[in-house]
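Structure, as structure tokens:
Heads up, this is only part of the complex; the chains shown haven't been moved.
When the chains are written out, they are named A, B, C and D in that same order, and each has its own residue count from 1.
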Amino acid sequence: MPDVFVTRQVHFSAAHRLYNPTLSDEENDRLFGLCNNPNGHGHNYVIEVTVVGSLDPLTGYVIDLKELKDLCEVEILSKVDHKHLNLDVPFLRDINPTAENLAVRFFEILEPHLQRPNARLHAVKVWETDRNHAEYRGDR
Amino acid sequence: MPDVFVTRQVHFSAAHRLYNPTLSDEENDRLFGLCNNPNGHGHNYVIEVTVVGSLDPLTGYVIDLKELKDLCEVEILSKVDHKHLNLDVPFLRDINPTAENLAVRFFEILEPHLQRPNARLHAVKVWETDRNHAEYRGDR
Amino acid sequence: MPDVFVTRQVHFSAAHRLYNPTLSDEENDRLFGLCNNPNGHGHNYVIEVTVVGSLDPLTGYVIDLKELKDLCEVEILSKVDHKHLNLDVPFLRDINPTAENLAVRFFEILEPHLQRPNARLHAVKVWETDRNHAEYRGDR
Amino acid sequence: MPDVFVTRQVHFSAAHRLYNPTLSDEENDRLFGLCNNPNGHGHNYVIEVTVVGSLDPLTGYVIDLKELKDLCEVEILSKVDHKHLNLDVPFLRDINPTAENLAVRFFEILEPHLQRPNARLHAVKVWETDRNHAEYRGDR
């Protein structure tokens, strides 16, 4: 069966602050500008999760996209939606919540759940706004 | 000259928390649910400002939309973009930052600047997400 | 308190066929063309529901948009999503499912649930595609 | 039968220059800035045409939106698409092609074709970009 890439988009709204606690305030301001506002700012984030694999001959699916959506809901959205990413999310506690770091962390969280005989996680893309996004495809 | 409605869209990213300080924590939770997260959450907000008036025969404009954009920049965006709406914005300090209250407050801020011989502010629309918005057209 | 218009967008996917059973096949073909395919075709529909009213001073809401979304879910989406509008939906059985008729019928269904001291249903807009929509504002 | 608003969106790509030939070059520069580039610039324009009327009991339509699309095609798109609005379009020759003037002129062109027993033209909206638009509803 040929390989096909299937993608599911999910959404969440969250606050965050770009800030490296090992640096001085001046250095944080220089590096992150407006994004370093101490009380935070926020976004409507979009996550696009892509799985690649061969088609299951029984279903014509690579993976049931409803299952992929539910996995995102349980593993990610329930923990980040309507939260402050720096303060409320255990799996983000030690990192600066840039779109890049979110894409890597979300990939690492989802990948173990997506190791199937016919399929595997291909990429996670994270939009902060309609104009900015980061994509991680694993360390291959 | 006939009346025409002209609209300019602007964007900002901010954190907020839905919260009424005169109510108990339980009551706030009941009324605002996830939106009452103590550390806040956030959105990519869109504001749509509509001015109605007759066309200036010299320009073919109701109002120069670049002027309208600059007005939004100075009076609103410079104060709310990359901020926490409950904590960082003087003109929002005493209200619960729902989309409805933002639309009313932004309208009140812009209206005095848009009283022209040929034109006036018609409406301010505020999107919190692609799926939710509030519009205020003044107290007429 | 001033009047504000609040809007919630919801989505569903359905099949339909434009067809008037009181007319001949030739007449149906002439009136509805491709949309009269006997086995039906389908759309990703968008519904935009707008409520107008004064702000509740306790919440800063006209109406909780989550309540509005849940109302749409129970009264409309649970009955039309992933259905054939001509064959599967009791409240559409006797009408031709044009966007116009859907907007009127959805308005009639929602209006009795949205008669509040401070607010009422203002409009229901139905998109068949990004390029086509119909809006009904009641028989005022 | 109740009144319903139906809308069809159409698209075209054109060059234009904002310029008033009765004014000096300096005055044109001051009023129109970048939009006064002598060789012109361009946009992907969107036109949204809204007709209001009662539903035809035979069809459940206010007006067949395919007919509305074809009318836009013949009367407007065939004359403006892939053209320079200042130089190539007879019905725009004597006006400055702002979004406002386009909305008024397109309305005036379409209105005589949309005087039906059950329906009439309600509004024409013209987008220059996703962020700017003008709407004309006639001189009522």
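Here is the rule we use: a contact is a pair of C-beta atoms (placed from the backbone, for glycine too) under 8 Å apart; a residue touches a chain by one contact, two chains touch by 3 or more.
For clarity, every value in this text was computed on a predicted model and none was experimentally measured.
A.B. asks: Taking the 4 displayed chains as a starting point, can you state how many identical chains form the whole complex?
C.D. replies: The complete complex, not just the displayed part, contains 6 copies.
Going forward, only the chains that are shown with their structure count from here on.
A.B. asks: Equivalent interface to C-D, which of A-B or B-D, with over half of contact pairs matching by residue number?
C.D. replies: Copy of the C-D interface among the listed pairs: B-D.
A.B. asks: Measure off the straight-line distance from the CA centroid of chain B to the CA centroid of chain C, and report it in whole Å.
C.D. replies: Computed value for the inter-centroid distance: 28 Å.
A.B. asks: Please compute the C-alpha centroid of chain A, do the same for chain D, then give the distance between them in whole Å.
C.D. replies: 42
A.B. asks: At which residue positions does chain C touch at least two other chains?
C.D. replies: none
A.B. asks: How are the chains arranged in terms of who touches whom: line, ring, star, complete or other?
C.D. replies: other
A.B. asks: Quick one: which chain pairs are touching?
C.D. replies: By the stated definition, chains touch in these pairs: A-B, B-C, B-D, C-D.
A.B. asks: For chain A, which residues count as touching chain B in their complex?
C.D. replies: 11, 13-16, 34-35, 37, 39-44, 81-84, 87-88, 128-130
A.B. asks: Residues of chain C touching chain D in their complex?
C.D. replies: By the definition above, chain C touches chain D via 18, 20, 23, 31-33, 95-101, 103-104, 130-139.
A.B. asks: Per the contact definition, I'd like the list of chain B residues that touch chain D in the complex.
C.D. replies: Within the complex, chain B touches chain D at residues 2-10, 55, 58-62, 64-66.
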